[in-house]
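Structure in structure tokens, see below.
Apart from one protein chain that is not included, each protein chain of the complex appears where it belongs.
On to subunit A.
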């Protein structure tokens, strides 16, 4: 078996599994801070109940993110030694700063955030929440800087086949970095708001009308409704940035074979790379030119300009469509839900039923988006510097096959267990409602002992 293909599948599986959890923790940290600040401001214990329900989801997601992240830090060495040998001088410091400024911060204060509510003052507990949320966001900042540098590398020079940094500012804030970072942070915000809205809708369907359910539901729906138009705009800007710096990726996303003006927007097609054409095409005339160049006669790059040097078309084309389609669905669902909550102060049952599966829509869109951009970078690992095929290690295919099989089984089982726990926690919260006293405080305002 070919270790290259197996290593790629393994890394792809690992990073796909990993990204699900940061996509939750990055924004959920800030969401928890929001709950906490509302409680601090109003003294309403329902906010604190929402906090305690969702902090459990945070803890579990964080643990899943940590263990799958540790796995990745080892896989750079076990499967892709050529990567660090070539661009280690750039990637190294960025990863080191992620560990030093983000990982320790979030890990150290997570304990206080999770279990410290009665051990430290309310102010320190709020501060711990701020620091954990900052840690997850800072972590996203560094890793997106590195990923974006791999897409659009600048600020370095090659000496004897090894990249050396010449301008760190340019490396960190490389051309695609601000766009990708904003796009990902918004994606995390949407993932979390749909998750909260969806699981609250599940509680609603099970007859839960408690104040903490309403608070979580409203927070989720309104934040989603606000973020989704911003995300559509940010995504469009990101696309224009890609057009400028990685035109072959745009060509694959649009399945456009020939460079030229008046390029149609392909709504549906089965791109055929062997024949270099699209089968069963459904198009809107001039659509792609209008979106990408804001003019019907705008010139859109075509794949044939990059023969043998462009990404596989089929997966990029379809991953992009799944992402955009999910985004449109998110817009429709969140705006409808926001309308009913705002104007009618109720949630129609059919809409609640739709919102439950939409709890995972953020995951779907995030994965599809990352597939678009990562497969869209191929055949390069670092654009123009290092090909994926040249980075793979000397490990035997059979060993990679063994580890891949075990990882896949493990990830599948963990994902089932994780989703099971989410549903279980939601149903338990639905059953308990706000009637059960909070342990230790007998439903009095959450007064707490001062710190020792």
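Just so it is clear, a contact is a pair of C-beta atoms (placed from the backbone, for glycine too) under 8 Å apart; a residue touches a chain by one contact, two chains touch by 3 or more; residues count from 1.
Everything that follows uses one rule, which is that contacts and distances are computed from a predicted model.
A.B. asks: Per UniProt, what's the omitted chain called: "Cytochrome d ubiquinol oxidase subunit II", "Phosphoenolpyruvate synthase", "ABC transporter permease" or "NADH-quinone oxidoreductase subunit G"?
C.D. replies: The missing chain's protein name, per its UniProt entry, is "Cytochrome d ubiquinol oxidase subunit II".
A.B. asks: Out of A:164, A:209, A:349 or A:431, point to the residue that touches the absent chain in the complete complex.
C.D. replies: Result: among the candidates, A:164 touches the missing chain.
A.B. asks: Which of these touches the unseen chain: A:77, A:285 or A:357?
C.D. replies: Checking each option in A:77, A:285 or A:357, the one touching the absent chain turns out to be A:77.
A.B. asks: Consider the whole complex, including the chain that is not shown, and state which of A:16, A:89 or A:383 touches that chain.
C.D. replies: Answer from the full complex: A:89 touches the omitted chain.
A.B. asks: In the whole complex, not just what's shown, which of A:4, A:37, A:63 or A:329 touches the removed chain?
C.D. replies: Touching the chain that is not displayed is residue A:63.
A.B. asks: Using the document's definition of touch, tell me which of A:114, A:170, A:205 or A:408 contacts the absent chain.
C.D. replies: A:114
A.B. asks: I need the residue numbers on subunit A that touch the omitted chain, in ascending order.
C.D. replies: With respect to the unshown chain, the touching residues of subunit A are 48, 52, 55-56, 59-60, 62-64, 66-71, 73-74, 76-78, 81-82, 84-85, 88-93, 95-97, 99-101, 103-105, 107-112, 114-120, 162, 164-165, 168, 393-395, 399, 402-403, 406-407, 410, 414, 417, 420-421, 424-425, 438-440.
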